[in-house]
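Every protein chain but one is kept in place in this view of the complex.
Read from first to last, the chains carry the letters A and B; within each, the first residue is number 1.
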Amino acid sequence: MPQGSIAGGSQGSGSTAMPRVMVHFDRPGRDYAPRQQLAVRHDIEGLGGEPLRAVERSVLWYTEGKGEEDLGVHWFERIDETEGLPAVCPWGEFTIRLPMSPLSYEGLIVKVRWCVRVRIFFADNRDFVSEHVFDVGGISPARAPLERLE
Amino acid sequence: MKLPRLFGKKRGHRRTGSEAWGSFAEGLFYLALVAAGLLFGGTVLTGAAGVGWPRLDANDSGVGRNWWLAILVLLIPGALLAFGGSGLVRILSGWGKSQERRAAGSGSVSLRDAMGHAADEAPGHPGVPTCDDLVNSPGTILRYRLPIESPESWTLLGLGLFAALWNAVVVVLAVGAGADLLRGRTDWLLLALLAGFVAIGIGGVVLFIRMLVLTTAVGPTQVEISDHPLVPGGSYDMLIGQGGTGSLRSLELYLELEEFATFRQGTDTRTDRAVVWRESVKTWTDVPIAAGGRFETHVTLSIPPSAMHSFASEHNAVKWRVVVIGRPDRWPPFVRVFPLVIFPTDATAVADAALDQETLAAGGTA
Partner (left out) sequence: MSLQASESAAVERFVGNPFSTRHTAPGRVEPLDREGEPLELGKLLDRLVREGGRAAILGRHGHGKTTLLHRLAETAERRGDRVVRIRVRSPWDLIPILNSLAGSPSDSLICIDSWEQLGGPGAAIALLVARLRRCRLVVTAHSGGDLPPLAVCETTPALLAAIVRRLPAGDALDGGLIDDADVASAFEQSSGDIRDALFRLYDLFEERRRGR
C-alpha cells in the first residue's frame, strides 16, 4: 500500500506563506486494522506569522482511479480562532477509532485510500490542505486485468 | 423439456441489473411504439378502423369534415411513429458505442444507469453494499439461492414480443396489399415495403425460435450457497444445479472480482470495468444430464483471506461474482453470472487484541 502525502491550496491575494504540515502516526508503517485506534500528532510549520481563520482536521477515505472521486469522512473537526486555534497550532493531536470498512485497496481502476487531512484557512481566504495516507486492512493489491469471460 | 422462467427465482425481488438491459428495454419500448404506430396507421389507411377516406369530390359537403377527421386520426400513429422512430434511431446509433458518446447527445445517462444499480450501504459497514437482494430467497437444499444476472429469459421475451409485434404489422400491410391486388391495383411501393417487412419478420421469428430452443435445451443454472454475506478466509458449501437435455462437454465454475469506475464530466460519461482477479473453483467434464433431470453437485467455495470486500460508492464499485460457463455438446457455450457480497473480515477480535496490547503497554509504562 502506498504511503504518501499530497499538499496544495488555493492562493489568496498578497500572501506568499507556504505552510508545511507533518503528521506522525502511532503505528510503524502506518498499517492499521479495522476498528483499531488511530493516534495522530500533526505539526504545522511555515506559517510566517500569518493570521489563521480556522484549522480543519479529518480522517477520511477516498477513491482514486479512473472514476470520479468519492469520499467518506469518518471523523471531522473544525477549530475556529474563537475556540482556541492555539490548541492545534503549531501542533495538535487526536485519537479516534477506525471503522469496520472500507479497507484500503490498491485496485486497477478503483483504489480506496485512507488519509488524515489537515486544512488550514488563512484570514485572507486562502486555504492550504495536506493529506497523509495510511493503510487499513492489509488487503492484497489487484492483479493485472483479465480477459472477460462473457 | 423444461420451459424457461421469466424470473430466475420463485419469490422475492431478485433481479440484478445491467447496462445492456437498459438499452435493450428502451429499444424494445421504442420498437413497440413504432409497431403500434404502423399498426394503427395501417388500420386507418386501409379503412379497417372505420374512418372513411374522403373522396376528392368537391360537391361532397362532407369533404372538409372527413379530411380533418382523417388527419386527426392519423396524428396519433404519426406521433407514435415519430417518437418511436427517433428513439430507435438514437438507440441504434448508440449501439456498440461507449456510454460517454451516447450520453453526449442526450445527457440522459445517469450514474445509476452506468453503475447498473446503486447499492444501499450495509449497516455498520461504510462503503459495503448490503446483500438484502441476495438473501431474500431460500434455496432448496442450501440456505440461499443466488439470483442470476441478465437471464436469457428476458432476451427470449424481448425477441418474442418483437417478432409478434412486427409480424402483426406485416399482416396489416399484407391485408392492405392483398385488397389492392384483388381490386386489380398494384401498389409496387407497398409491395416492396412489404417484402422488406416480411424478411425482417421471418428473421425475428427465426431468432426467437433459435433462442427458445437454446434456452429450453440448455436449461436453467441454479446456484445455492450455505451462507451470505461471505467473509475473506471463509469456506462455503455451494450447490450447482444445471438443467436441460443432453450432455455438457464441460461445466466451469469461477470466482471473479470486478472493478467498476464511472467518470462523468459535462456531456461525457464513461464507465470502465476490469476483471482483476479470477480463480477457477472447479471444472466438470463430460457432464451427463438425464432427460427431465439435472446435473447437481456440491463444491466448496473458499474466499482468499486477504481478499478485498465488496465495495460500492457513488461512482466506484468492487464486485464479486460467481461465473458458470457451460459448453453443451450440440449448442453454443453459455455464461451465467451470480453476484456475491463479501463483507470485510470481522476484525473485532483482531482489533480488540490490539487494543488489549495497547492497554497493557500503557499500563506497563505508567
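Everything that follows uses one rule, which is that a contact is a pair of C-beta atoms (placed from the backbone, for glycine too) under 8 Å apart; a residue touches a chain by one contact, two chains touch by 3 or more.
Predicted model only: the values in this text are computed from it and were never measured.
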item	value
Residue of B:263, B:277, B:295 or B:338 touching the missing chain in the full complex	B:263
Where the unshown chain meets chain A, residue by residue	2-7, 10-13, 20-30, 39, 41, 62, 64-69, 93, 95, 108-109, 111, 113, 130, 132, 143-144
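Throughout what follows, only the chains that are shown with their structure count from here on.
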item	value
Mean-CA-position distance for chain B and chain A (Å)	41
Complex interface listing, chain A residues touching chain B	33-37, 61, 63, 65-70, 72, 74, 99-103, 105, 107-110, 112, 137-140, 142-150
Chain A partner contacts - residues on chain B that touch it in the complex	124-128, 254, 256-257, 259-264, 272-278, 304, 306-309, 311, 313-318, 323, 325, 335, 337, 343-345, 347-348, 350-351, 354-355, 358
